[in-house]
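Complex shown without one protein chain; remaining protein chains in place.
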Amino acid sequence: MVQQTFEGEVLTEPVVVEREFETVDMNINIGPQHPATHGVFRMVLTVDGEIVKDAVPYIGYMHRGGEKLSENLDYRGALGYQDRTDYLAAFNSEWVYVNAVERLAGIEVPERAEYVRLILAEFNRILSHFMFMGAFGTDVGYFGTAFTWTFKERERIQDLFEAVCGDRIMYNYFRVGGLAWEPHETFVEDSHWVLDQVEVGITDVDELMTNNEVFVARCRDIGAMTADEAIAFGVTGPMLRASGVPFDLRVDEPYSIYDRFHWEIPVGERGDVYDRYLVRLEEMRQSVTILRQALDQMPTSGPIEPERMPARLRPEPGEIYMRQENPRGEYGIYMVSDGTDKPWRVKMRSPCFHNLSSLRPQVLNTYLADAVVALGSIDIVLCEVDR
Amino acid sequence: MTSRRTPVASEEPPGNEPPPGSIAETYREVMPLVDFDAAMTKGDDVALTIPLESIHEVLERGRDDARLQMNLLRNQTAVDWEDRGLEIVYHLYSIPLRQAVTIKSWLPAEGAVVESVADLYPMADWAERECREMFGIEFIGHPDPRNLLLDEDIDIHPLRKSHPLAPIEMEQGVDVEFFTKQYPPPEPAEEEDAADETAAAAAPERKRVEDMTEEEREQRRAEQAERVARARELAAVRRAERLAGAPPAGGPRPEGAAPPPPPAAAPAAAPAAAEVAPSSAPVQDDRPPAPPPPELPTIPDAEEDPEGRAAAQAERVRIGRELAAARRAQLRGD
Amino acid sequence: MEEGVTATQVVFWILAVVMLISAIGVVTAGNIVYAALFFIASLAGVAGIYLILTVEFIALVQLLIYGSAVVILILFALMLTRARERPQALFGRSRPLGIAAALGLLAALIGGIVATTWTTPESSTAFEPVGLQAIGDAIFTLWIVPFIIVGVLLSIALDGAIMLASPDEDDN
Partner (left out) sequence: MVLSEFAGVSMPDWIDALLRIIFIVALMTIMAFALIYLERKILARFQARVGPTRTGPIGTLQSIADALKLIAKEDVRPITADRWAFELAPYMAFVPVFLVFVPMPFTETWFIRDLNLGLLFVFGVLGLNIVGVVMAAWGSDNKYALLGGVRAAAQAISYEIPMLLIIVAVVMVAAGRLAVDGDASAAGSINAIVGDQTTTPYILLQPLGFFIFIIGMLAELHRPPFDMPIAESEVVGGYFVEYSGMRWGMFFLAEYTALFLLVVLASSLFLGGWNWPFGADVGLGLQIVLTFVKTSVLIVLVIGSRALFPRLRIDQLMSFSWKVLLPFSIIQVIANGIILAYGGPDWVVGLVSFGLLVALSGLVYYIMRRKQGEGTRTVQTTPATPRVITAPEVTPVEAGGD
């Protein structure tokens, strides 16, 4: 059987004409292949000496048509795509999709499953913020110290995830209505042990970076965004809170069992890179307090999936915009069902997509080094931006 | 894809009116002239459907009015309802007043044109660019209407329902036949539904393995072994066919259409307690045989005659679409 | 006293040839950056000559000031303005005029050298080396006035440079 080649496919690379300026402006291509872009993202900077005059971002390298493919799979089948959009916080993305389907189909989630989901999601938030600390440290200039320290902690959390659901990044552990299987017996004790290590890790990163003169000099007043500017760009999550807006979906529009815990939301002042770093650092500590409370309140036994689950899920027609607080901001699933077993429309509202759209005003008229730091502080995950 | 009943939220039965004092009232109070068709969505949000021309005004007043203060446009997308046109959706949220609303409006399927709100919410800049390239909606007054995620000169709108997945892949030269044969895609919805409901209803209460008695467990293990053996044997039969190149049982399968369901493997949920069909008999495919696959024009090389090449590609796409529509009609039995 | 060619004379002639070539290179190099590199070579040659005259202090200062600072600034400026190869300057209309001026200068120099009577030092070896202390005393006692004048001059030049370089109000 002849394997047909893709001769029909014409790859048209968007051609950027590099004009040989007579003046000094140069077109620097922070291209898809560059250590500062944390993934496949391209930014063409027009640079005059060191000052950035213009920045044109290019995205779409990771576009896989997740929304179109979800429309052709039944409700349970499209869960796999959620892990792969925001692979640094896969539990949170899965949780949003699963909650959306449950709300549509009117399925009640048992108590114990709700607790396990919340615990795993909060652990995933800490995991994702550790990743930010490591990657941001490398952007600012720590030659790998921040990276290895944070990855030491990430390993511990990922070991816990591996024990619970057998995988370190693409968990695929939540099911519509509950969980795939029971977490292992010593889940609570292991979680407490991991939390103790994580607290030590957070203080390590704090001491390494927060009061370091060079770090403060590099991060203060870079890419500052006022509250209205941030809201106008649809920025949500730590970046919005760093600009002084205490908007946290776990508090403003509480979902699942977040109303049973007491914690605090870190709110920044100037909305610059340093505040974003501080907000994320504080958020990790708050997640630890939530986890402590959740682990204590968790019922020790009980069903993890509803008794009566239809073989083929067919929610009656309707629509829902389910949104939850992901580590990077508000991750929403707008799902429209039309009575059949396949969703009619699945729109994934990705926080990084809108946070990234606010990059250009932050970068204009700054130094090249600041542009890289500002890009790093947005903490983008390109798979989620392009879906 | 199979067509389906297409009721939609906004045509909800009248009983779905939002409770009094909800945000629908405030919107009607702020903008009396605009007729809001309010409905409750599943996530206890209010969905207001407004006429197309008043979108810009509603969003602007919504943002500026003290009683609404919708300052966060959190999501802007569109839904393609095939024959009934496109529906554009704005999700708004007011951070100071902690209230959310969904603004929707209907657009014609072809030649949809909307007034851009990028001047009100900079966030809409990228959202509308993506909406434009995915649905083909034109936004008047958009500052930079380039493609965002797809290539510049690609003129297909992937998220439209009329953009079927299989023919396009086939046009791009992917041997859909090879893939579909090996991993049968999920069955078409219609016929399956009836069978499943009855099976589910009739299936005995599923007992958990722990509280099964010993001999029940023994019997369950035997069934599983039997099922595994049959599956392995079936795979061997399939491999033999493919190597021999002979058309698989049930006649040649049309390209791009859903092949017949896998042989009568018991549905995972409830193993049929009845006697197991002898595995040696070939699998019966009771579905109407599909028309033989048409021979597709080969795509000539780009150098010889570029226009011939474009014509061949267009031809293949047309055949693919036509074929998909025909198979869909056939499956629907009309 | 022509007894054998001493080592220093050999080194001197090598350096002289190197300097000559690099000087010509500075003028005729098509690429401006090549000209700058030849310029460094000629300055290093001058430092070599000072070394032969056993006046290390001036040689090292020459290397330090010209070798690294001045030339780097020239290269710095060249790189920022991305000067492309522009050989027109070499083959412009005024080329013959330039050659004539160069030859005239050469003639004057040779005439001057031939006319003066060089006082041959008693011993053919070099003078006794001048210690650092002697140089220091000379600068700060005998030649203090020119030293201060040069200092003032340089600081004025520095201020002028700052005024030129700082972006004036309208364009930023």
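Should a chain be cited, it is by its letter among A, B and C, assigned in written order, with residues numbered from 1 in that chain.
The rule is short, and it goes like this: a contact is a pair of C-beta atoms (placed from the backbone, for glycine too) under 8 Å apart; a residue touches a chain by one contact, two chains touch by 3 or more.
These numbers come from a predicted model, not from an experiment.
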{"item": "Contacts of the hidden chain among displayed chains", "value": "A, C"}
{"item": "Which residue of A:N92, A:Q286, A:S337 or A:S377 touches the chain not shown here", "value": "A:Q286"}
{"item": "Residue of A:G177, A:G223, A:G237 or A:P266 in touch with the missing chain, whole complex considered", "value": "A:P266"}
{"item": "Residues in subunit A touching the chain absent from view", "value": "26-29, 34-36, 47, 49-50, 110-112, 137-145, 147-149, 152, 208-218, 220-221, 242, 246, 248, 250-254, 257-270, 274-275, 278-279, 282, 286, 296-303, 367-370, 372, 376"}
{"item": "On subunit C, residues whose C-beta touches the chain left out of the figure", "value": "31, 33-34, 37, 40, 56-57, 60-61, 63-64, 67-69, 71-73, 75-76, 78-80, 82, 131-134, 136"}
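Note that in this section only the chains that are shown with their structure count from here on.
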{"item": "Relative to subunit A, chain with the most remote C-alpha centre", "value": "C"}
{"item": "Chain centre separation (subunit B, subunit C; CA means) in Å", "value": "78"}
{"item": "Whole-Å separation of chain centres (CA-atom averages), subunit A against subunit C", "value": "61"}
{"item": "Two or more partner chains touched - positions in subunit C", "value": "none"}
{"item": "Residues of subunit B defined as touching subunit A within the complex", "value": "1-2, 4-9, 12, 41-43, 45, 47, 71-75, 77, 79-80, 89, 91, 95, 98, 100, 102, 121-123, 125-127, 147-153, 158-159, 163, 165, 171-175, 178, 186, 189, 192-193, 196, 199-200, 267, 269, 299, 301-302, 313"}
{"item": "Subunit A - residues contacting subunit B, complex", "value": "1, 3-9, 12, 14, 59-60, 63, 65, 67-69, 72-74, 77, 100, 103-104, 228, 231-234, 236, 245, 247, 252-253, 310-312, 314, 317-323, 330, 332, 334, 336, 338-342, 344-345, 347, 349, 353-354, 357-358, 386-387"}
